[in-house]
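Shown here: the complex without one of its protein chains, the others still in place.
The chains carry the letters A, B and C, assigned in the order they are written, with residues numbered from 1 in each.
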Amino acid sequence: MIEVAVFGAGRIGKIHAGNVARHPEAKLRYVVDVHEPSAKELAGKHGATVASVDEALNDPAVGAVVIGSSTDTHADLIQRAAAAGKAIFCEKPVDLDVERARACQAAVEKAGVVCMIAFQRRFDPTFSSLKKRLDDGEIGTPEVLVVTSRDPGAPPVNYIKSSGGVFKDMLIHDFDIFRWVLGDVAVSVHAAGSCLTDPAIEGAGDIDTTAVTIRTKSGKLCQINTSRRAAYGYDQRFEVLGSKGMLQAGNVTPTQVVSHTATNIAHDLPEHFFLERYREAYAAEIAHFFDALAAGTPVRTTIADGIKALELAEAAARSWREGQAVQVNI
Amino acid sequence: MIEVAVFGAGRIGKIHAGNVARHPEAKLRYVVDVHEPSAKELAGKHGATVASVDEALNDPAVGAVVIGSSTDTHADLIQRAAAAGKAIFCEKPVDLDVERARACQAAVEKAGVVCMIAFQRRFDPTFSSLKKRLDDGEIGTPEVLVVTSRDPGAPPVNYIKSSGGVFKDMLIHDFDIFRWVLGDVAVSVHAAGSCLTDPAIEGAGDIDTTAVTIRTKSGKLCQINTSRRAAYGYDQRFEVLGSKGMLQAGNVTPTQVVSHTATNIAHDLPEHFFLERYREAYAAEIAHFFDALAAGTPVRTTIADGIKALELAEAAARSWREGQAVQVNI
Amino acid sequence: MIEVAVFGAGRIGKIHAGNVARHPEAKLRYVVDVHEPSAKELAGKHGATVASVDEALNDPAVGAVVIGSSTDTHADLIQRAAAAGKAIFCEKPVDLDVERARACQAAVEKAGVVCMIAFQRRFDPTFSSLKKRLDDGEIGTPEVLVVTSRDPGAPPVNYIKSSGGVFKDMLIHDFDIFRWVLGDVAVSVHAAGSCLTDPAIEGAGDIDTTAVTIRTKSGKLCQINTSRRAAYGYDQRFEVLGSKGMLQAGNVTPTQVVSHTATNIAHDLPEHFFLERYREAYAAEIAHFFDALAAGTPVRTTIADGIKALELAEAAARSWREGQAVQVNI
Partner (left out) sequence: MIEVAVFGAGRIGKIHAGNVARHPEAKLRYVVDVHEPSAKELAGKHGATVASVDEALNDPAVGAVVIGSSTDTHADLIQRAAAAGKAIFCEKPVDLDVERARACQAAVEKAGVVCMIAFQRRFDPTFSSLKKRLDDGEIGTPEVLVVTSRDPGAPPVNYIKSSGGVFKDMLIHDFDIFRWVLGDVAVSVHAAGSCLTDPAIEGAGDIDTTAVTIRTKSGKLCQINTSRRAAYGYDQRFEVLGSKGMLQAGNVTPTQVVSHTATNIAHDLPEHFFLERYREAYAAEIAHFFDALAAGTPVRTTIADGIKALELAEAAARSWREGQAVQVNI
């Protein structure tokens, strides 16, 4: 049984806290949040205690921390938790600044602690089943990956301003999917982008619609298309063409009801957004973290993965700004 | 908070116990099972205590019982729990004998306790969404219901011998779907049947494949086809034709992976059997029971529903034996 | 090259004439219709000549006739064409009266001419592919057949009055599907029915909604559900459960466009009615007829098939009237 401190009592912190509380090998001891009412409410719900960062990290009973607070706190918390010898589960990104993320990596390595970066999509039942079948050779050698990744709507412009831009904020997940699915090194990145949904996003120096192409060392090709707006909900699909076929990961719907009326044959819209779509994935990644800690086995998504995804995001952002492909080795 | 005794630590008992334990308004206090190791293991898992039927029913702290033990114990436990003033959640069927089931109903009414019979399919997300849309008038007046209900494989013949026959054991759920979806009174029942999958089932006096037709007072028609064997897994679909369209409830699959190979385009098989297919429904029906108790509102599936489904099963069995339609008023 | 007379220049006659004209082994010589303008227009379109029945049958150059005139003319034309030694392609039904149909069969046999009854569904690409895969053993032994057969709307009541009733007019196709797919002898037929879409149909002594169950000698079960009204169009599906799986024949849509909007994910409605849905089947059955004539091989749907389907329709009608299952050997 590992005692756990959760940092962040917001949307994602609540989900992580619930999953920690349900895991048989974990015990939620502390909830930490600068907004005390949120911390109190979440702690109360799970029989945990509100604490400060110091109290949580100084308590030798705490074996692991789950970092779900705002992005700008990640690096500091990782470094302090590493120094305190705690196992670390941290939301992406490590930090918006790659250098600072690398400093975190160094701290983690120096301390010799486990640090898992939460790329929850790898734990989604559909995505992980596809990956397993791909690895089992069902479609031969993978050659082309097409990723479609669209949010139902854009976040507030204030959020966008401090988000690090669409490539680091939104596509970072897709870059991780690219690395995970194709398992190859990127040698060239090209990104086109536009602001089509809201001029305020352009005003914030960002874009809402992107088209990225990555070529790998062995010549595999990856195309990613994203938008901050899909009227029909959260669109999370990818497909892999291999030498012997194709595997597609489709959207998930709340129900399997189909209606036939004089108008059309109608199916459910996809699960509305990430909290619903990745509900099982969030539980599975937390379970993986604590199972790995208990078994002493490596975690599947490390801080190195977090840094590679960031590097790809930076390359894409540069390509978009310069209007040219960027040569990389990521 | 209601304290609960769960009767039965088998397959379905474990599921109910887990859902009780997770419900914020319920507290699992006792597990009762004639097989003590099973009771101990299940109680241990949820911090509950092993008890005898008497101990559980005599404890005034216990407000509700969940009956998931073998069918032949249901009637006795319902009557004793009713006498003890406990709220009752009981697996279907009430009893294989309609008269005995009616005696249970009388006992429940006399005691004035809540008694919910577990027709979990009504709580399935797909089925309940369809029903809501039907009630909202999406396809006008319902006219025809077609139910397909197939198990992946037959239970052991020993089970079949004491099951009450396929109509009471298997189709009872489908009869409840008929009553729930069409919301009308059956006036005629015709059942054809065959033993096609295993002669041992015929040896036990039963059949494995059925085709039932029900006509209602207002002329609505219902067809049910069932089999004890579907090589592709658990097949649980129905569709309603209405004056303005059709609503279909399709099978649920573990993932949304689709493969394209030189052979075909392949989708997942449906969830294998009822424990997987109705996982969410089992949680939802328990939640409904405790929510209703907490709110003092009626439960959605009562002992009267359990008896009506039994009566339809008896009528179908008679029709099958006699090779003729049976006039009813159920 | 076989010269052909087409009887009937209405909706179905036009389709047959066009398919005859396009077939490399056939030459459309005569069009015969009591309504001369229709005959003229159709003949003109294909470079054929308008003729009377006698002229067409007396012309020794004519090798085959295609009968697409009204139902009440079929028997007479079959008998006269047989006497004239012509190969015969005739729309279903042979006649509404089984005895008269048998007389036609006798005439055909006596004359030794080919007589094909047009059950075009057997020639539909989807249905015939399913049948071939079934025969190839893909799902083992067939056990259960479920047929869904719904028209977009009812024909005029005047048509219904002289149609012979829903079982002979509409379900005759479904009875042929039953015979073709299961390949077994019916021993019991039960039919329930209601008039739900239009009281005028009841006024005409008919029903618009049916639920039929057939049991075969070897215990196979077939359920057919039909309606004269499906708001979403022409619904023509069936599925076969076998010992090793299931084969389903789905509806055909005009396009493969799928829309995702804020409302739903929407697919095309099925092809609207039989002229569209079975367009390819109509061409294929005519092609089969002339190919068989050219090759001297048997036709796939004979007058015997036409009579068996009629007998099943009569049994179903009797079961519906009497409210009881009917024992047969068809």
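In this text, a contact is a pair of C-beta atoms (placed from the backbone, for glycine too) under 8 Å apart; a residue touches a chain by one contact, two chains touch by 3 or more.
Remember, predicted model here, so these are calculated numbers, not experimental data.
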Could you tell me which shown chains are touched by the chain that is not displayed?
-> A, B, C
Sort through A:9, A:75 or A:246 and give me the one touching the missing partner chain.
-> A:246
Would you mind spotting which of C:90, C:196, C:249 or C:287 touches the chain that isn't drawn?
-> C:249
Missing-chain contact among C:260, C:300 or C:318 belongs to C:260
Since one chain has been left out of the picture, which residues of chain A touch it in the full complex?
-> 139-140, 143-144, 146, 148, 150, 188, 190, 192-197, 209-211, 213, 215, 219-223, 225, 227, 229-232, 235, 241-246, 323-325
Touching the missing chain, which residues of chain C?
-> 22, 125-126, 129-130, 133, 138-139, 244-252, 254-262
Those residues of chain B that touch the unshown chain are 230-232, 235, 259-269
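To be clear about the criterion, only the chains that are shown with their structure count from here on.
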What chains, if any, are shared contacts of chain B and chain C?
-> A
Please find which chain has its CA centre nearest to the centre of all protein CA atoms in view.
-> B
Fit chain A to chain B on CA atoms, both being copies of the same sequence, and give the resulting rotation angle in degrees, nearest 5.
-> 180
Centre to centre, by mean C-alpha position, how many angstrom separate chain A and chain C?
-> 58
Can you tell me which residues of chain B touch two or more of the remaining chains?
-> 139, 244-246
